[in-house]
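Can you keep this structure in mind? I'll have questions shortly.
Shown here is a partial selection of chains from the complex, left in place.
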């Protein structure tokens, strides 16, 4: 399959066979080169238990293949047929109130239920046997958007899995009682089996964290189990399409899979978040990721909640994953459902088979992918800066916000956005990711450093010359989110010779801070105050609010080994973040692109040459400066030292 | 009973017998000519199962009769006595979470429960036997404000009734699977009995529609069952008082009943909606409807949520139903409850028997009714224009909004309001209503035309010279809310030679539209875009937002037979609706009244002469122009060519 490829989700099972030919002809017209099929069609593949019917699916795969359209096959385990729940009513999630989910939606079965797992195994085996060596099947998608149902199924299997996890993680009950501080509220247990799950009580955050983690584990194990089965039959890459809606770890999930998949429905208001996610996804595996879902027009699961987007949005939205390190973009969905759920969701074709208004943007994207295939395939995104975004931190913050408006992903995204606006193209990395090759590392809200070898890697990074911007809320808790009792920060205090005296919630009304030159420092929501015990340099400090705080350091710079740490105790407004990052870049010898308008500049380099892709996501004219001459591979235009981009514009510039 | 009559809900069972005489004397003073009693007094009528006590009720009916006050008797089935639930706990609604409703409120029993139905039958028989031929009982009200409890009782009887309905509607399971598109999400069933009701899952809109419809059916059947029983004993008219709070069909409910009843609690903010409902109610039966409940002052079911209304509100609110085609107005309630539920609800008398501050307005209304009795009784509202408002469309939209802020009743009311402000007095009609006699028909958001002979009637109407203003969201789905797969609109595309290309959600920020003369067209929330394949005339089109849309028709005019269709693809701001309706009226030879200030002008004609009633509902001075001379039957004033009305004023003008 030629990359990058343009795909779509296609549900032939929902349509009369007569439509197949027409749909394929329109896919060709649109420039679609890959169809994602099968993900919800369990009933059509196995109408009665153990009785398989794959003829219809072969006909679809073959017809697509004949037209030069590759196929990604989905395992349909998100939607078992009615016969499963009829035989085993306990396959459905047990809600907190004692009611059970029922047949009819999706992702409503318990990932710990043996009957569900058994039936899922069988259909995956059957699909593998049937299509594992089909040359037109270029990939496999496991299930669909797997995620925890509410705060988790409460059935006996889930409770047992949770108790098993607790035994494994804590060993004996006294250790758990001690680590969770369970003399508090007389919570302590005599046996693991007494520990309730996270429902019907005001539970402590450690219990909540483990309860959620046990459910993440079950879902991850379920995907890995399907992977092992498919590997018996196929060499095509396997992945599972997830959404960034909860803290289930992408790293752990994707480790044994072949390709990272991702669904997103960002809008003009938050398209910068898509950039964040793509900057993250490309660091998870060496292989380019797949953007498996996005809308051509609007999301409208049950009712449309969006409005017409300006022209160009569809194109730049389709370009972002490819520019940022993926190898495909797929639309959900090809043809709007004619009945049933999600009847009004945006698509490439209307139910009656007519092009939607973005059809031209889809075609243009397809042509452009084709045109720059060699450059994209022969280059990679090159980043000198990394931003930490760890599953552990997300899971901990999920169960214990420090202040009301404290959302981990959002707080990291604000830092990422400021870096992008500063002209830096950062990688976003998890805790396990190597720090080799980076000059600048930014770790906001990294609640704990007790996450594998993370602390050691950071130390080495700095001592070898790296610049680390840390904080706020970084290194403030242990691996289950508990405070240290002899220091406020786990590693940082001793290491830097600094003491965190206070953590102050603020709305800007009382607490006042300033940069060393007197300019106001605009703090959002939270500020930690430090005393420099050694020779740290004060970059910003408290200037007003309470006499105990005035003079305390808010941002300090500490030389360590060949490198340095900038300890930033506060969430900042964007302009202050940009000032901070300008300074950090200078210290790290990172040269940001000179750009206006918040243009996303994405440097690419490799065997196919060197250059940059520009993706304008703020809907305004923008420009970037560079040395020498570049040619836009899309238009053939050549630019000397500076290129301009129209609102929602895309350029693929190659150095001459 | 002389009409129009002024009534009130009276609960003698809640008061010491000693109060009866006083209450009746005050009713006389107020001008009350009809009391609605008995509706919740089951326990007092049947304190033990099968043991009836009607003496107290006879005494009340007789005393009222002796004072010249007629009685409407209510069947008390909304509030069974404690002995019923004690013997049969399953009479109470079964909630989704497995809990049951309990004794103490009202409308908390299941309309499919055989024990409840049986006990209800018996009390209705008993009341019929006792009062069926009482000359002072001039009408019967069945139950009270019957409506579905939440999204419907989930008991075995309700599930069975739902399965019975599905069998009846779809015949065999494969037809249902096919029509509901149940390969989607592998939902398909092997048997009707496997189909869950609408709870504990994300269900498809067709299932949700049928689940709700099955509950509407049960409630309607329950009312019809009571009607059949009462008919054994009485010739007085029978009705059931409903509220416009859900999509249960008034047409189907009222078909075998004698009189349409209606409760409303509109306020100054939305009094125009009461006008809408009355314009609808009068079209349901040839007989004048009864406005069975409204407040003299404020609604205060559990706490007052309204404030003092300006003087005149009570009077115009009391006049509206009579002016618009009803024959009575009744207040809820006569004397404020002294204890128990609804302790603070507005009334005619306070608990201690003192007049509330609107007592004078009540008296004035009574006097005015008396004064114009002959004119009201001898004339009817005459409309040349009709607006469609169908139960089917409401029920479909209820289960599948197209966009977030899409509320069928509200979207039709906006059209109705604009027509009223344009000086048109429209009928609001259901799908079954004849189109004969209308010149102009307006059908916004009429999701499906597959509703009896609706499509044929519309075709004939237009071909015979009528003007039909259709859309948006009209004719876009089939009878269960599914898309057509070979066309975007069921009847309209082929008929008019038009193609609906796109449906665009908008907040006005990106999509721009204009009338043919260049004036901006202000679109609210939704715009359909058309290509005229034949010779339609473009009245308004897209001018900005996306190149694929620019130039597309938003409002087009199509000549068909002797008539025409104006296809309006968008929800409009009021001024644009008024421009559209001015044009449509001209084409239809409908002459709107020339009025300022949004005055409701209600033409009346019949054996008693010709004239118009003016009801000012916007609380400002207004006027209307007319030809010739008219006399206000209320004041005796004569007007030449123009009459003015004060804020909240009412005039009954008769042509001289």
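Per-chain numbering from 1; labels A and B assigned in written order.
Methods note: a contact is a pair of C-beta atoms (placed from the backbone, for glycine too) under 8 Å apart; a residue touches a chain by one contact, two chains touch by 3 or more.
These numbers come from a predicted model, not from an experiment.
Assembly remark, whole complex in this entry with 2 chains visible in place, copy number of the identical chain is 3.
Operating definition for what follows: only the chains that are shown with their structure count from here on.
Mean C-alpha position of subunit A lies 49 Å from that of subunit B.
Contact residues of subunit A toward subunit B in the complex are 11, 13-16, 19, 40-44, 76, 79-83, 86, 95, 97-106, 108, 298, 300, 302-311, 336-341, 343-344, 350-354, 356-360. Interface of subunit B with subunit A (complex): residues 96-98, 179-190, 194, 196, 199-207, 400-404, 406, 480-488, 499, 501-502, 504-507, 509-511, 529, 545-549.
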